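Only a single protein chain was left out; the remaining protein chains are all shown in position.
Lettered A, B and C in written order, each chain numbered from 1.
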Amino acid sequence: MFHFLNDYSESAHPDIITAMQNAHLKQHIGYGFDEYSDRVRQRIKSQLNNKDIAIHFGITGTQANLVCIDAMLSPIDGIVACDTGHIAVNEAGAIEATGHKVILAESTQGKLTIEALKKVKLRHSFAPHVVRAKAVYISNTTELGTVYTYNELKALSDYCRSNDMYLFMDGARLGAAIAHTYSDPNERTLTIADFAELTDIFWFGGTKMGAMFGEILFIPNQKIATDFNIYLKRHGGLMAKGFLLGLQFEVLLKDDKYLELCLHANAMAKKLSDGLEHYGIKLFVPTQSNQVFATLPHDIINHMKTEFDFYEWEQVDDNNTICRLVTSWATPEKQVDRFIAKLNEYVINV
Amino acid sequence: MFHFLNDYSESAHPDIITAMQNAHLKQHIGYGFDEYSDRVRQRIKSQLNNKDIAIHFGITGTQANLVCIDAMLSPIDGIVACDTGHIAVNEAGAIEATGHKVILAESTQGKLTIEALKKVKLRHSFAPHVVRAKAVYISNTTELGTVYTYNELKALSDYCRSNDMYLFMDGARLGAAIAHTYSDPNERTLTIADFAELTDIFWFGGTKMGAMFGEILFIPNQKIATDFNIYLKRHGGLMAKGFLLGLQFEVLLKDDKYLELCLHANAMAKKLSDGLEHYGIKLFVPTQSNQVFATLPHDIINHMKTEFDFYEWEQVDDNNTICRLVTSWATPEKQVDRFIAKLNEYVINV
Amino acid sequence: MFHFLNDYSESAHPDIITAMQNAHLKQHIGYGFDEYSDRVRQRIKSQLNNKDIAIHFGITGTQANLVCIDAMLSPIDGIVACDTGHIAVNEAGAIEATGHKVILAESTQGKLTIEALKKVKLRHSFAPHVVRAKAVYISNTTELGTVYTYNELKALSDYCRSNDMYLFMDGARLGAAIAHTYSDPNERTLTIADFAELTDIFWFGGTKMGAMFGEILFIPNQKIATDFNIYLKRHGGLMAKGFLLGLQFEVLLKDDKYLELCLHANAMAKKLSDGLEHYGIKLFVPTQSNQVFATLPHDIINHMKTEFDFYEWEQVDDNNTICRLVTSWATPEKQVDRFIAKLNEYVINV
Partner (left out) sequence: MFHFLNDYSESAHPDIITAMQNAHLKQHIGYGFDEYSDRVRQRIKSQLNNKDIAIHFGITGTQANLVCIDAMLSPIDGIVACDTGHIAVNEAGAIEATGHKVILAESTQGKLTIEALKKVKLRHSFAPHVVRAKAVYISNTTELGTVYTYNELKALSDYCRSNDMYLFMDGARLGAAIAHTYSDPNERTLTIADFAELTDIFWFGGTKMGAMFGEILFIPNQKIATDFNIYLKRHGGLMAKGFLLGLQFEVLLKDDKYLELCLHANAMAKKLSDGLEHYGIKLFVPTQSNQVFATLPHDIINHMKTEFDFYEWEQVDDNNTICRLVTSWATPEKQVDRFIAKLNEYVINV
């Protein structure tokens, strides 16, 4: 059995384990004031125009989202998200637990469009009976694995700045998004520097791109950055051994190691996706990163599930279900090959 | 330079690193439903009378505290804590962030007494103008490194049960507390089973006893246990790679490895403490675990700080300050010996 | 100028003012423990089977909603409401401020249907990643002035009880809903006793049916009722002069005074509604209580607005807008007649 259920089932890339082993008996300063974290901050800042950007570290994705939102909003503010957004559907009310409404907007292939945003903004102009629609949440890659183009991000960024709103980007799979723009010749290659210019706050996830755990939080907008680590502490997100976070990102950022890992994950997804299409399976959305959403007949699902596991996303009709297959830095190509062979086996027999 | 600042400056015991290395390319089930976590749960339950106890894993101590308190209290409830309690002074309002008042009681050597508790309870009988004093928070070891005896815990437990209150124990250094009762012939040796009988909910910290990070949360009281993992998720405390937590505690619990590590830490503190007393330094509280609180003249502090760092807790007068020295599983005995030698050097020269 | 903007623009029925005048120099007990409030509680209980029902008083509708929801939910719970529900769109995030997600369900003429509820429930079965869909919010009359039939309420009640959910009814205009069932021969006449049997908690609004301000809160379900007045206090909803609330409801409940007032309000709305239909105006929803929703051409709106004001609800196209006209216990019939005459004037001239 092999599964394509998610991109967090393995522990960490061997380089991470080695770095941890090398460091394990040294005495470090606590709470993110250590040398690794500082080096990571310096390395990143050296590549950005905005030298005042605040850089912190978080542990889980839900926590990164709730801490960022708690830090950026006043009590009377809500945050706009797609109806498919992670904070809207999959975080067990973590945002509402900080007292904020998640304002739903219609999504298009997992993305928030300017049109949907305008509608929401109009509905929230009726003070004092409504919250202020003060911020916009997007995830990149989206929940459907799609990737925002530079132009789409620029349009959202411009809209937010014109309307006194913050743009917040959840980057649980930002490595995969960057890798997509790197490998697609038709798209402008995006970097951390681009996100630091276009958004007010965003984070870049380690958990799904080779780290054992952890995320880097970037806060280009000074209004949000003040005393940010108290927000982390207040939500239990400040690790005593914060050096473990800095240490891991030093490994992943060195020579763009993370990009190498994400390119592999995306390539494995592309191969899976091509294999499915080759056998006539329809994709639910185009495969742009390390997630494949495809509409599979139930017979095929049953056939495949004897050897592979994956997530059944949403039943379409009596015979078909949209399934999600996820690859990662650790996905062996031979498992992808086996998957396609197994699919071939089904097709031949039918 | 060597420091006795805290017990979380090293990464993890080598056995933990090795276990992580062994597991790092396997595919695991996410969110705490993995095989390691299950084995830890089974091992612990096999040693307890209460087979219905719920067992979960958390990441940081502040988070463990806030999640447990959020799960045990109704919105109209407050929790009683010593004025020295960690949730009262050192968690940046994390409990209030869940909407609950931390009700202060006077402390005695870091401990909550029945007398102090009764006073607080009386003040909170004036409904509907006051919160209900519904739970009691203690930490064991306390913030001053002292350890509750069985009789003290039993009295608190009885009081709580007679007054429809929950007893909650923060076990950030519970290993050190257990080790103290294990090595002191005058005290009843306490085990996880004792805490499971005396409290309604408690946690047992890994971070400060050899793990890389993580805590086990025990919920003996069924009223609090329902859907507890949603509370974790809601506060960003549910790791996708939850198997990393189960894996570490499997190592620490095997053959009571944690006890061996905590006995070492306590022994190092005792040696430091004896050394200080030998040279006429007064302890602020008796040394019972891995923390030493001693009142040091400023001249000695300056002398020692050329080679050792430690925390200046509270200035007593113009010439003296209470200092805190903390040892851990990783403290080399030779550093303790060096510290005492350095102290000797000062005394001889004066 | 006369306006049909809302049903809270006048102060209070003369009987209320008189009762306040009579009582104004007596010394009363504070915080709802006074004689008027007690008599109201006794009167109501004498008419109900459930003698253990808890009865409290609130001040504003938003506060009643947020206090009830805070009292009925655990932190990990959300409450389902129509996408048109007052708590979903018009309360400035008051429910989220208590830490709870308002889970949106599709509405049908302002009502929540079992089908919509089932869909939502299914989406919230994926613990621990989602909140528990633990309660259902409805308002009666709805935001569109429609009234739930007994059968509709019974179906919702049965569904909730089968699924371990609470049913909560916002009764800001419950008097108007009762009056509708009283005057419509095709519907079972509903009483407070019915709502006390069908729901777990509900409130009955005074503000919009002749009181100066205030609402009665009924809690048939004992699980929710404990120490409810601390919830009120915690949210600033416990009036020192709580006797002002009991006093007003004693007047309104005596000889069903409230019903007389609400029948008038509904009759005025019916007359307005019939007048509009007579001149070919289409209703957006059937007029069942004291609110009329009708789609008016912009020319007519402009004509009418020289003498009458009303709320423009939602623009339908370039030429038409859905408007809302609200009547109350204080609406003079001659103003309704003037409105229809003014409409006639327009039609004749065109």
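Details
The rule is short, and it goes like this: contacts are C-beta pairs under 8 Å (C-beta built on N, C-alpha and C of every residue); 3 or more make two chains touch, one makes a residue touch a chain.
Bear in mind the structure is a predicted one, so any value in this text is a computation, not a measurement.
Annotation: of B:Gly32, B:Gly58, B:Gly99 or B:Gly145, B:Gly99 touches the absent chain (contact as defined above). Check C:Arg188, C:Lys223, C:Lys241 or C:Lys282 against the missing chain and you find that the one touching it is C:Lys241. Where chain C meets the chain that is not shown, the touching residues are 2-3, 5-6, 8-12, 14, 17, 20-21, 23-30, 59-67, 91-94, 97-98, 207, 212-213, 230, 233-241, 243-244, 330.
Counting over the whole complex, chain B has residues 75-76, 78, 89-93, 96-97, 99-102, 104, 123, 126, 128-131 touching the chain that is not drawn. Seen across the whole complex, the unshown chain contacts chain A at 31, 70-71, 75-76, 98-99, 127-129, 131-132, 227, 229-234, 238.
Assume only the chains that are shown with their structure count from here on.
If each chain is reduced to the average of its C-alpha atoms, the one that sits nearest the average of all protein C-alpha atoms is A. Ranking every chain by how far its Cα centroid lies from the centroid of chain B, the top place goes to C.
Look at where the CA atoms of chain B average out and do the same for chain C: the two points lie 51 Å apart.
Computed centre separation for the pair chain A/chain B is 34 angstrom, with centres defined by C-alpha atoms. Multi-chain contact residues of chain C, defined as those touching 2 or more other chains: 75-76, 99, 128-129, 131.
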